[in-house]
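In this view, the complex is presented without one of its protein chains, the others remaining in place.
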Amino acid sequence: MSLVLLIFLPIIAAFFIPLLYKKLGQIHTGWFVLLLPAALFIYYSTLLPSIADGGSRISELQWIPSLDIAFIAYIDGLSLLFSLLITGIGALVVLYSIFYLDKHREQLHNFYVYLLMFMTAMLGVVQSDHLISLYLFWELTSISSFLLIGYWYTRDRSRFGALKSMMITVFGGLMMLGGFVLLGIMGGTYSIRELIAQAPELAGHDFFVWALILILLGAFTKSAQFPFYIWLPDAMEAPTPVSAYLHSATMVKAGLYLVARFTPIFAVSSTWVWLVTGIGLFTMVWASFWALKQKDLKGILAYSTVSQLGLIMSLLGASAAAFHVEDVIGTYFVYAGFAAIFHLINHAVFKGSLFMVAGIIDHETGTRDIRKLGGLMSLMPISFTIAMIGAFSMAGLPPFGGFLSKEMFLTAMVTLTDFNLFQFDTWGILFPVIAWIGSVFTFIYSFYFVFHTFAGKHKPEELPKKAHEAPIGMLLSPAFLAILVLIIFIIPNVVGDWLVKPAVAAIQPFIYSSPQEVPVNVGYWHGANTEFFMTLGIFAVGFLMFWTLRKWQKSYDLYPDGLTLNRLYDNLMFLSDAGANRFSRLYMTGFMRSYLVYMFSFVVIIVLGTFVLNDAFAIDMNNLAPVGLYEIVIMLVLVGSTLTILFSKSRLTAIIALGAVGYTVALFFVIFRAPDLALTQLVIETISVALFLLAFYYLPQISRKEERMRFRLGNAVIALGVGVTMTLVALAAHSGKAIPSISEFYKETVYTEAGGGNIVNVILVDYRGFDTLFEIAVLGIAGIGIITLIKLRLTKKEGQHENK
Amino acid sequence: MKTNDVMLKTATKVVTFIILMFAVHIFFAGHYTPGGGFIGGLLTTSAIVLLMLAFGIDTVKKILPINYVVLSAVGLLIAIATASASIVFDVPFFTHAYDYFDLPLFGETSLHSALLFDVGVYLVVVGVTMTIIQTIGEDE
Amino acid sequence: MTTIVNILIIVLISTGVLFSAVTALGLVRLPDVYTRTHAASKSSTLGVLAILFGTFLHFWLVEGIFNTQMVIAIVFLFITAPVGGHLIGRAAYISGIKVADETVRDDLGPAVKKKKKRFASKKPADE
Amino acid sequence: MEIIMSVVIGFLFMAAVYLMLSKSLIRIIIGTGLLSHGAHLLLLTMGGLGGSAPPVVAEGVAVSDYADPLPQALILTAIVISFAVTSFFLVVAYRAYQELGTDNMELLKGTEDHE
Amino acid sequence: MMMFYWIALAIVSLAFAGLLFRLIKGPTVADRVVALDAIGISLVSIVALLSLISETEFFLEIILLLSILSFIGTAAFAKFIERGEIFDRDDNR
Partner (left out) sequence: MSNLLLFPILIPLIVATVLMLFPNKIKMQRMIALIGTIATLAASFFLIYKVFNDGIQVVTLGSWPAPFGISMVSDLFSALLVATTSLIVLFVILYSFPTIGLKREQSFYYPAVLFLMTGVNGAFTTGDIFNLFVFVEVLLMASYMLISHGGQRQQLRESIKYLLVNIISSALFVASVALLYSVTGTLNMADLAVKIPQIEDTGLLTVIAVMFLVVFGFKAAIFPLYFWLPGSYHAPPMPILALFGALLTKVGVYAIMRTYTLFFTMNIGFTHELLAIIAILTILAGCVGALAYFDVKKIIIYNIIIAVGVILFGVSQMNEAGVTGSILYLIHDMMIKAALFFLVGIVAVIFGTSNLRQMGGLMKTYPLLGWTYLVAAFGIAGIPPLSGFPGKLLIVQGGFEGPQFWGSIVILATSLIVLLSAVRIFIYAFWGEPVETKPLKKSAYRAMLIPSIILVAITVVFGVGAELFMPFIMDATEVLLNPSLYIEAVLKE
C-alpha cells in the first residue's frame, strides 16, 4: 500500500463527510470519522517492529516532475512516532468530540472536514521527505487551523484568533519556503535524505546561514516560540477538541519536528545550537511566567503549552550540540535527544488530557474563567482525578511520566556546561539557571490549574450552568490518556525502545547508525546529583510560591499593557489597514496632476539618470541636413504659436493656436518632403479643430487665477525636465545612427515588386498594410465609442450589476 | 436665430462638387502620387461637413440617409476580406496581387488588390469621421 | 521661349507676393475687424491667385507638367475666398463686435436689431 | 537641421507637459495634441531629414535621394490613431462636463472611497 | 531664378509672420479668424513657392487641399462666432 495515498486518505474521506452528514444525519457523523484515524493508527503500529530495528519505508508520487517536485512519503523512527501521535490522539479527539459537539446545533460536516484535512496535512508534514511537499502540507496545517479556529465565525474573537494564527504561521511558512529553496539550490535536490547525505558540503555555502535562519523562523512560528507565541493563546477560541488536538498535541509540534528533522543538516552551525537552545529556554521561562497571569483555563494551558514547547526546543538544540562533541557516547550529552523526544510524547499525552478536562469543565459549567470556578472536586471527581494526573505529570512529579523526562531535561541542561563549546563555559551557566526558574513556574501553574479549579470554595451562583460530572463518553478519551501517563512512568524503557530511540537515531544520525545504539536507559534514581537537588528545589520553592500565589499574582497587572507582544501585533494590524490607508491617502489623492507629477518626475529622473550613468551623450555634426532660413522661420512660428497656447486665457485662442501649430507641423512635413503626411496632417488638423470647437462650446473660459505661482513654477520645472530629456535623447539618437535603415528595400522594390509609385502609400497598404488594417480598426472603435458615449447615459441605478 | 446664408449655400453647391471630384482623384492616385484612402476619405468627409454647414445637419441627413457605423463596419470588412483572400490561397496574409494590363483607352494600367484594401480604408475613414461629427453635432 | 515664360512667371509671382505683403500690412495696421476682413479677402485672394498662376505656368511651360489640380485650385480659391470674407464679416457683426470709432456709417445695424427682436419674441412660443 | 529639430521637439514636449500639468481640462487636451505633434516630428527627424525628393517614384531620381519613406508611413499611422484618440478624449471631456459640471481637474479628483 | 523664388518666399513668410501677429494679438475672436483665413491662403502661396523651389509637383495637391480646408474652416468659424454652434438643426433652434 502506498504510504503517500495513506497521507491523502483523510482528505479524500473528507469529501464524503457532507454526504454522510446529509444522508445519515441522525447518527453523529463523528462515529464514521472515528474509523479513519483508528485504522490508520493500527496500520502505523504494524510498522513499529521494523522501524524500531532501524528500518525505513519510502513511497513516492510524482507531482511536477519537470520541476523535480514530488510527494515522497518517508517513514523512519521520527516520522512514525509523529504519525502515531497524530492518528492516535486524533482518534481520541474525534471520540471526545462526538460527545462534545452537539449534532443538532453545530455544522458538524464542516468541523470534520477541517479535521480530516488537518490530519492529512499533519501526516504529510511528518512523512514528507520532499521539501516542497513538506511546505505544501505545512501551509495546509495553517489553513485548516485557520478554519477550525474560525469555526464559530460569527464570534469576533474567533475571527481575530483565526486571522492571527494564520498570519503568524503562514509568515513562518513562507520564510521556511525561502529556506527550503535555498537548500534546494545549495544541494541540487529537494529530498531531505539526500540533503542530509551531503550535509558537510552544504555548511560552507554562502546561503547556509540564511537557510538556517529562514527555516528556524518557520519552526519557531509554528511551535509558538518567543516572540511568535502570541497566536497560540488566541487560537483557544477554537472548539476544545481542536485545541486539544492542534494546539497542544500535534500542529504546534510540527515546528519541533522540523527542528528535529533538520538537526542533521544544521547541527554543524553554532548559530543553530545557540538559537534553538536559547530561544527554547527563554520561551520556556517567559511563557511559564505569564501563564500565571491567565484567568482562562485554556489560556493557562496555552501558555503552558508554549512553555513546554520551549523546553523541548531547547533540548533539541542541545542534542544538536552533541555533533560537536567527540566520543559523545558515554557522556550525559546523549540524554538531550532522548529527553526531547520522550518529553514530546509525555507532553502530547498529558496536555491532551488536560485540554479535554478543560473542555469538560467549560461544557458542564458554562465557563472557563478560573476566578468563577472552584470546589468542583466533589462534583466532578473523575475529571479532577484526570486533571490531577495530567497536571502533576506536567509539574514533573513522580510517579508520572513527566517526572522522568523532566529529570533528563535538567541533566541535559546541567551537562551542557561541562563541555567547552561555543563559549558555553562562560554563558552556559545561564542554561541550567533559566531551566530551573522555568521549571519552578511550571510547577506553580500546574498546581494553579488544578487546585484553583477543583479545590477551594464552590461558587454555584457565578456559574452559568449547574455543574455536574460529564457523561462517560466524554470522559473516555481523557481518562485513557491519564492512564497512559501512568503507564509511561511504569514502563519507560519499553516506550524508549519502541518509540524514542528510533526517533533519536533519526535526529542524530551523526552519532548513531541504528536505534539500538542509543545508550540511554531510563532509570528512576540517578543518585543525589545536581539535578536531584534542583528538583527538590523546584518542589520546595514552587510549593511555597503557589501557597502565596494570591498575594503576588496581582503584581502581573502592574505590567503595562502597551509593552506586550500582543499589542505589537495589534499595532501592526492597525498599521496594515488604518496606517496603510493614511499613508496611501498621502499620495493617492485622486488629483491627476499629482499623479502626473510623480510620473513625469520619474520618467525624467530615470531616463536622464540612465543617460548620464551610461555616458550616452553625443552630438554628431556630420550627416546633418542643411539648415535653411526658411526652416528657421517656420520653427519660430511653431514656437510662437505654442507660446500663445501656453499664455492664452481664451479657450478659442488656445484652440486656434493649436491649429496653427498643427499647420506648421504640416509645413514641416512639406519641407522635409512628405507630401502624404502634409495632406493628412492638414485635413486632420482641421477636423480636430472643428471637433474642439464642437466639444468645447459649453466649457467655461480657462480661468487661471487659482493656479498659484508655486504651482506653475513646479509645473515649469518638470516640463523643462521632460523637454531637455527629449532633446538630449533625440540628439544622441540621431548621432548614434549605426546601421542603415531597412527602408532602402522599399525604395528599390516599390515599383518592380509592389507595383506602386508612392512609396509611403505602398508601405501603408502593402508592406505594412497590417498596421493600416488595425489603424482603421482603431478608428472604427473610436467611432462606436463616441456614439456610445453620447447616446448611452445610464443612471446610477441602471449601472448596478444586474439585468432586470 | 435663423439667418439664411444664400452666399454660402450657393458657393457650397459648386465647391462640394469640386471637393468630391478631388477626393476621388486623390483616392485613385494614391498608389502612384501622394494621396490614398485616408486622405480621400477625409476629403469626402469635409465635403459632407461643408454641406452640413451650409444646409444644416437634418437636411444633409435627408439627402444622405447613411448609417455611418454600418458604413465603417462595411469598410472594415472589405479591408479584412481583401487581406484575407490570401488565406484561401495559403500564402501569407495580406499578400497582394497585381498585374499590368493593356486596357483600351487607359493604356497600360495596373490593377492592384491593394486598391480594394484602400477602398476599405476610405469607407472606414468616411464612416467614422462622419459618425463622430454627426453624433456630436446632433447632441444638444 | 523659356526666358519669356520666366519673365511672365516673375511678374506674376512678384505681383502675388506684393499683394500678400499688402494683406499682412492691412491686417496688422487696420483698426477693426471689418476693415481687416476687407484686406484679407480681397488682396490676399488676388495675391494667391497670381502666385498660383505663376506656379502653374512654371510647371506647365518649363517642366511640361499640366497640372489640373492647379487649375481647379485657382478656380476654387476664386469662388471661395470672397465668400469666406463675407461670412466672417457678417458673423462678427451679428455676434456684436463693435465697429471701429472711425466708422461713419452702419447700415446693417437697424436690420439686425429688428431681426433679433423678432427672434426674441418668437422664442417662448417655440418652447 | 536635425539639431534644431531636436530642440524644437524638446520644446514641444515641454509645452505639452506644462499644459498637461495644469488644472483646466481643455489645456490638458491641447497638451496631448502638442505631445503627439512632438512625437511625430521626432519620428520624422529620426528618419533623417536629408532626402531631397519626396518618396514618390519619379524618373531621374536616384534611390538615395528619396526621403526615408518608412518613418513617414509610421507617422501617418500614428497621426490617424492620435486623431481617433483625441476625438474620443474630447467627447469624454464634453460628457464629463455635462455630467459633472466642471472642467477643473482638481474638482474631478473623486474621493478614494468612491461615492 | 531660384534666388527669386527664395526672395519671394522670404517676403511671403514675413507677411505670414504679420498675420500671425494678428492671430495672437486678437483682440476679438473674429480678428483671429480673419487672420487664420489669411494664414490659410498665404500658406497656399508658401506651398506653391516651396514646390517651385524643390522642383517637385507632388506638393501641388496640398495647394488645393489647403484652399478647401481654409474655406471650410473659415465657414465653420464664422458660424461658430455667429451662433455658437456649427451645424444648424431643424428642431428646437
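As written, the chains take the letters A, B, C, D and E, and residue 1 is the first residue of each chain.
In this text, a residue touches a chain if its C-beta (ideal position, glycine included) is under 8 Å from a C-beta of that chain, and two chains touch if they have at least 3 such contacts.
Since we're looking at a predicted model, the values are computed, not measured.
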Neighbouring shown chains of the undisplayed chain, as defined at the top: A, B, D
Chain not shown: contacting residue from A:76, A:139 or A:497: A:139
Positions on chain B contacted by the hidden chain, ascending: 69-70, 72-74, 76-77, 80, 84, 86-87, 90-96
Absent-chain interface as seen on chain D, which is shown: 16, 20, 25, 28, 32, 35-36, 38-40, 42-43, 45-47, 70-71, 74, 77-78, 81-82, 84-85, 88-89, 92-93, 95-96, 99-100, 105, 108, 110, 112-115
In chain A, positions touching the absent partner: 62-67, 69, 132, 135-136, 139, 143, 146, 150, 153-154, 159, 162-163, 166-167, 170-171, 174-175, 177-178, 181-182, 184-185, 207, 210, 576-577, 580-581, 583-585, 587-588, 590, 592, 594-596, 598-599, 602-603, 606-607, 610-611, 613-616, 618, 726, 729-730, 732-734, 736-743, 745-746, 766-771, 774-775, 777-778, 780-782, 784-785, 787-789, 791-796, 798-804
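To be clear about the criterion, only the chains that are shown with their structure count from here on.
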Neighbouring chains shared between chain A and chain D, ordered by label: B, E
Inter-chain pair with the most contacting C-beta pairs: A-D
Chain C-chain D separation of Cα centroids, rounded to whole Å: 31
Chain centre separation (chain A, chain B; CA means) in Å: 64
Gap in Å, rounded to a whole number, between the CA centres of chain E and chain C: 10
Shared interface positions of chain A, touching two or more other chains: 673, 675-676, 679-680, 683-684, 686-687, 690-691, 694-695, 756-758, 760, 764, 772, 776, 779, 782, 786, 790
Residues of chain C engaged with two or more neighbouring chains: 69, 72, 76, 80, 83, 87, 90, 94
All pairs of touching chains, each written as two labels joined by a dash: A-B, A-D, A-E, B-C, B-D, B-E, C-E, D-E
Residues of chain D defined as touching chain B within the complex: 54, 56-57, 76, 80, 84, 87, 91, 94, 98
For the chain A and chain D complex, residues of the former touching the latter: 584-585, 588-593, 596-597, 600, 619, 623-628, 631-632, 635, 638-639, 642-643, 645-646, 651, 654-655, 658, 661-662, 665, 668-669, 672-677, 680-681, 684, 687-688, 691-692, 694-696, 698-700, 702-704, 706-707, 714-716, 718-720, 722-728, 730-731, 733-734, 737, 741-744, 746-748, 750-751, 756-760, 763-764, 767-768, 771-772, 775-776, 778-779, 781-782, 785-786, 789-790
Parts of chain E lying in touch with chain B, wherever the complex brings them together: 58-59, 61, 64-65, 68-69, 71-72, 75-76, 79, 82-83, 86-91, 93
